[in-house]
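A short write-up of the structure that comes next.
Removed from the display is one protein chain of the complex; every other protein chain stays in position.
For subunit A:
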């Protein structure tokens, strides 16, 4: 009897701690942002949103994040494929290096890109000769976003490829399917849930990226100023409402994506 009571108290205590932790760390700050953005009334909020520099920054961020996500879907899927399906020297090292963008401070990533693509670097000069600049222009932002979100798609696709049975492919061959047909009709549909959920996470991370981007973007308002840097700028110039308004937009976007990822994964599990 007493052990039962004890067990119940334990579980009650654990649950309360977790819920409290969750509230203090996640729920309250988020509610705070929503509350703060509306603290000077609805009109102030909409004024800050329709401010051209604000919505241009949000729009630019979304556009570049979409491009970065598409690039990662392609490269990430290919990388996952190569890392799982091929055996070559250095494969394990390469595989462990995939997570590097997660471990690295994003400012360091930004610095790396800055040095790599700068006007005096080999790549920078070469691009200059072809007639376009990468650094402080949109391509640099996309590169920074691709770099920091690189692991998502790979890590989402890898387990699916790993658990996929070789006999499913062989079955397709014995039924007369060519290698290409087998890839499109059997292998790709197996990887698709991973590609999609990886892409969603990569997209929401790209939307939020600050450290890597701020160093390489140039941050020209209306041209290369992305949302997170805009928020930083607004705070610096003491316009909290402007910062929270854009934050709320980004936050809502992230929530929608997170919810979609969960939905996709749940459908995969049940369907």
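The rule we apply is simple: a contact is a pair of C-beta atoms (placed from the backbone, for glycine too) under 8 Å apart; a residue touches a chain by one contact, two chains touch by 3 or more; residues count from 1.
As a convention for this text, contacts and distances are computed from a predicted model.
Looking at the choices "non-specific serine/threonine protein kinase", "Molybdopterin synthase sulfur carrier subunit", "Fumarate reductase subunit C" or "Carnitine transport ATP-binding protein OpuCA", the name in the UniProt record of the chain not drawn here is "Carnitine transport ATP-binding protein OpuCA". The missing chain, though absent from the display, is touched by one residue of A:78, A:123, A:181 or A:220; that residue is A:181. Only one of the listed residues, A:9, A:122, A:173 or A:263, touches the absent chain: A:173.
Not every partner is drawn; the one left out touches subunit A at residues 165, 167-168, 170-178, 181, 185-186, 189-190, 271.
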